[in-house]
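First the structure, then my questions, so here it is.
Removed: one protein chain of the complex. Kept in place: all other protein chains.
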Amino acid sequence: MIDKISFLLIEGFRNLWRHKLTASTSIFSVFLTLFLIGILIIVGQNSHYPIEYFRSKYKIEVFFKKDTSDAQEKIIIEKIREFPEVRSVTPITKKDAVRIFKDQFGEDVVKMLGYNPLPGSAVVNINKDGFEQVNLEPLIEEIQSLNGVDIVRYQGRLISRLERFYQMMINLLKISTGVILLVSIVVISNTIKLTIYTCRELIKTLQLLGATKMFIKVPFILEGIFQSIIGASLAFFTIFGLMKAGNHYLPQLVTLRIQLDLYFGIGLLIISVVIGFIGSYRAVSKFL
Amino acid sequence: MIDKISFLLIEGFRNLWRHKLTASTSIFSVFLTLFLIGILIIVGQNSHYPIEYFRSKYKIEVFFKKDTSDAQEKIIIEKIREFPEVRSVTPITKKDAVRIFKDQFGEDVVKMLGYNPLPGSAVVNINKDGFEQVNLEPLIEEIQSLNGVDIVRYQGRLISRLERFYQMMINLLKISTGVILLVSIVVISNTIKLTIYTCRELIKTLQLLGATKMFIKVPFILEGIFQSIIGASLAFFTIFGLMKAGNHYLPQLVTLRIQLDLYFGIGLLIISVVIGFIGSYRAVSKFL
Amino acid sequence: MLFFYSISIGNLEKSQVGFFTVIAFNGVSYFFSKEIGVKDVNFEISQDEFAFLIGPTGSGKTTIMRLIYMDLMPDEGFVTVGGISSNKIKKRKIPMVRRKIGMVFQDYHLLSDRNIFENVALPLHMVGIRRDEVRERVMNMLNELNIEEKEKKKPFELSGGEQQRVCIARALVKEPEVILADEPTGNLDPVAAHDLIKLLENVNNEGTAVFMVSHNYNLIKNRGHRILEIQMGEIQNQ
Partner (left out) sequence: MLFFYSISIGNLEKSQVGFFTVIAFNGVSYFFSKEIGVKDVNFEISQDEFAFLIGPTGSGKTTIMRLIYMDLMPDEGFVTVGGISSNKIKKRKIPMVRRKIGMVFQDYHLLSDRNIFENVALPLHMVGIRRDEVRERVMNMLNELNIEEKEKKKPFELSGGEQQRVCIARALVKEPEVILADEPTGNLDPVAAHDLIKLLENVNNEGTAVFMVSHNYNLIKNRGHRILEIQMGEIQNQ
């Protein structure tokens, strides 16, 4: 039994060499498709950077009622700070408002009128991450309902557009990865099928000599898995190299950082083994 | 000669049937890759919709000097209208400004002060399309330099971010299409290579019987081209069907419309013929 | 037809089927298409017999062989090999039947991606024999057939006769219960052909049944072995 298992294992390895040409074709296909998948995964992992940037620009302006005192305003601001979506709140007191009015229109409104007509307000900044999609409507409503709050203004439609657009991109990316993964499995399994098709005489001969199905299948399946693993390793190291290079040369303004970890490598490995197994199993079963 | 050509043509067709299994594998690979490319092209064709939407939100506020009269403002506005990047200009006269101030702060500034301290202004809307990348800096400067213009305000950094982000997406898409096209050619040519590899005995025999290189090559190359054309047609009709379905069900809010024309089909066809030719030529040359 | 006549030396009784009989055809017919194939074949080969099958080209000799190693299944009747009957066997048990048989195929069926040693060793690996024992048995067999120096060559590097001998070595090396040889001398010169028959006779003397197809009547006559003749798919006066 041990002799048989070791024979089959060695056969699997040797087949790689025996079928150099076809094997290298499969390996190349695996490499290309896994490389593509790897790139997509990395893009996916990094797709939060742009949206986080935009989120850091989201601003909600809260205007307090005219008769709220600065102290009352402070309490309301504390309440706003407690919402999970809120990153920070910048208070603009009634005095600050007068200064800003003067900066903008060149007139000192208090001097002219003898009193300050401008209300206090606050700028609410939104948390950039931790949310798949930030939906500000409920937050706005809650702030609106706080005692002492007059009006809440925000770039409503623009933000919800951006969020929706971002969501679409993410979905597109997910679908693409799925499609490419499927395409990969099919293309690779077809390539392995062709590899095995070139061996149909051999399979027939083995059958005539009294080989069991297992005895014929196992070396081919092992060969398929080995091919996939080699292809996946090549893809992994290429991506790794590109990532290193990319981190050097990527324009800093895009703040794109690439996360690549052990899990990514292990993931590729598992995908490749699964692809190799399914591909070669399907293929060899066709001729048995 | 005519007999030979017609023989070779018919051989090319017949090979498709003779090599059913391997041919269908190639056809499937062509279909999948061209399908992918087709989808990418369509996405590319439609990628301008989101950016156009955002561009329609770009606003430049131009404040006139306090001493410019309404008539002078009108002349300046005409000048602004003439810039190619400008879609429309909404004038806000001094009177309009008073009304807006009253809406916002509840005070009639003219009544209080006895005169109107607010300057006239104008909101400039930007053209949504026709520009790969809208760079507003020069426009801003030109408007700024006009006689009678006080300050120009716009969402500067946000806009340039959006434009840069959009540009990045477009580039990514172009690169992806290029990479996938390359991958396709390689994968398909490898598949065809394997198809022909299964015929290496046949090629050897033809050589021994005194066939010239041309006589051996032509049917294989024709076979490869036929395979590609079949694969491309399948891809075309699938995309066409999906597009029809998509136009029905796509959420109207995304305003995504799919442009598909004759050129697209012809393009796919040409790509497929080129891929088929290169793939099978490369492949058959390996064994001759 | 002058060249073909048959000598019957087997005096077996039906009752011996299953014990002394290693191959038995019972009213077997197989048709590739109407008129083409073999019809109502009945014969038996006993455990220690050496029998020839002779007949013109296209008469059905290879078809008989394929029926024995169950590459074809009879349309009528049944074939029994080593006690296992074609009408009862499960498909996945067929390899077990084939392992009892040493086959020399008319078209060799050598694996082109392996060298001669590996080709001959294959049937031994299939049944899980130890590496060193495999080496010993294969090399002995290659020696016996004078192709030991081709050990490392690929099949396409061998002459027709050498390939044929590799195929014979592969059939003999597993020490089967019965040897089927389809035209094993077609590419051998008279000396090599004569040596092969001698070799098969030795193997037969050690208790292995041999059933061999041949056109070369001169080679097989006057050896005292049973000769079956087939014509147009029918076994003649047995």
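In this document, chain identifiers A, B and C correspond to the written order of the chains, with residue numbering beginning at 1 in each.
We adopt the following convention: a residue touches a chain if its C-beta (ideal position, glycine included) is under 8 Å from a C-beta of that chain, and two chains touch if they have at least 3 such contacts.
Values in this document were obtained by computation on a predicted structure and should not be read as measured data.
Out of all the chains shown, which come into contact with the hidden one?
So, taking every chain into account, the missing one touches B, C.
Have a look at B:Ile140, B:Leu173 or B:Leu202 and name the one touching the chain we're not showing.
B:Leu202
Using the definition of touch stated at the top, determine which of C:Asn42, C:Asn205 or C:Asn218 touches the missing chain.
Checking the options C:Asn42, C:Asn205 or C:Asn218, the one contacting the hidden chain is C:Asn218.
By the contact criterion defined above, which parts of chain C meet the unshown chain? Give residue numbers in ascending order.
1, 3, 32, 55-58, 61-62, 106-107, 157-162, 164-165, 182-183, 186-193, 215-218
Provide the residue numbers of chain B that touch the chain removed from this figure.
Missing-chain contacts on chain B: residues 1, 3-4, 7, 18-19, 199, 201-202, 204-213, 215.
To be clear about the criterion, only the chains that are shown with their structure count from here on.
With chains as vertices joined when they touch, what's the shape: line, ring, star, complete or other?
line
Let me check something: if the centre of a chain is the mean of its CA atoms, which chain is farthest from chain B?
Chain C.
Where the centres are mean C-alpha positions, what is the separation of chain B from chain C, in Å?
68
Would you kindly tell me how far, in whole Å, the mean C-alpha position of chain C lies from that of chain A?
64
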